[in-house]
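Below, a portion of the complex is reproduced, with chain positions unchanged.
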Amino acid sequence: MTDYKLIRETAYEANMELPRLGLVLFTFGNVSAADRDRGVFAIKPSGVPYKELTPDKMVIVDFDGNIVAGTLRPSSDTKTHAVLYKHWDGINGIVHTHSTYATSWAQAQTDIPIFGTTHADHLTVDIPCAPPMSDEMINGDYEYETGFQIINHFKKLGYDHHEVEMILVGNHAPFTWGKTAEKAVYNSAVLETVAHMALLTRQINQQSPKLKEALIKKHFERKHGPDSYYGQ
Amino acid sequence: MTDYKLIRETAYEANMELPRLGLVLFTFGNVSAADRDRGVFAIKPSGVPYKELTPDKMVIVDFDGNIVAGTLRPSSDTKTHAVLYKHWDGINGIVHTHSTYATSWAQAQTDIPIFGTTHADHLTVDIPCAPPMSDEMINGDYEYETGFQIINHFKKLGYDHHEVEMILVGNHAPFTWGKTAEKAVYNSAVLETVAHMALLTRQINQQSPKLKEALIKKHFERKHGPDSYYGQ
């Protein structure tokens, strides 16, 4: 395994973070890591338990979903990853989980309202929930169309995938992405905790107002943009 | 212990998974593993703490509920296991737990609605809740009748136990089964997480619609049947 060593190891490490962060049961999740220069990504093999994973077992796939290297079958969600890498520049990691709280919001087909600064530290809008796909898309090339469902929902909302790095797919579950696979995993954990707190917030006060504009702007800009002052 | 070694070890390993997966408190659960050629199954002894279990302590019982080998008293739920093995072909493992979320749906005497793909990856219908048993059945051979309550509810619903591998018994708790004891334990964990997410889904949106038919079919067939493409 001299080839694709870096993305294999990156994808392996990022996949192993999912059970550590409590984001997956059994094999219900997958992470990929892309090498844009070579136009490929490494992704978890389908249905292999986390404790049996090794960097070698990662499957190398191009941005059209063709297997380039690897002996195992890649994640069944591979084509969704491929579509996102192909159509969205600047992302090098994608995560799909069925984490409990985020998936419940997806099942409820409800955007996660921006209720607090924990949310605004990461994005300035409600976390969007794409509607369930049409029967035509489902019966067609399902995982490929899932990628377009995500891209089209962002287009419709006018969102930039560099600024909003997460989405719920209605009735299904969340996808997150980022500049690195590590950042995409981080986004999945943030999404899960924000999803949990948003549910509790409404249970405490059904009329909880959303975060005011000034606070959204302030918190997002603390962590992002030219004047950010969070971190080292 | 040269005899029944394989099912003793299989049952032992499967029982030990229950506390690891957070599905049991103290001794509130049991797993059996069957050897259909010999017409027997190995089951956890009654009330023995998990940390004191060994393969040797598993009790060997036939499909009429008679003890064939073992020095300890078998699980008090043994006859329920026996009835299911006797009347349902093709299952080689059965699990009973009082896991928190699944048991709460059983106590609420409510089927778990199919709200998302996590559910549809495993079965295509609501997870059925059998009604509490009649007083006559309860005062008769209770655990034996519990087996028939399960079988009769499946008959009434027209469900195939090869396709739907889990049920709630009203006011009581869940039972799951599978081709292997390992698969039956897997089904218990899936049931628990699906039960958790279904409750949250309705808390987020009381009017959450069920999963559409095309998605149910798509996700179930990704993992099952001749055209499945999940796993290796």
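The first chain written gets the first letter, and so on, giving A and B; residue counts start at 1 in each chain.
Here is the rule we use: a residue touches a chain if its C-beta (ideal position, glycine included) is under 8 Å from a C-beta of that chain, and two chains touch if they have at least 3 such contacts.
All figures in this text were calculated on a predicted structure; none of them were measured in a lab.
What's in place is 2 chains of the same protein, and the file's complete complex has 4 copies in all.
Going forward, only the chains that are shown with their structure count from here on.
A rotation of 90 degrees, rounded to a multiple of 5, brings the CA atoms of subunit A into register with those of subunit B.
Taken together, the subunit A residues at the contact with subunit B in this complex read 25-26, 28, 45-48, 72-73, 76, 98, 100-101, 103-110, 132-133, 135, 138-139, 142, 171-173, 199, 202-203. On the side of subunit B, the complex with subunit A involves touching residues 115-118, 186, 189-190, 193, 196-198, 200-205, 208-209, 211-212, 214-215, 218, 222, 229-232.
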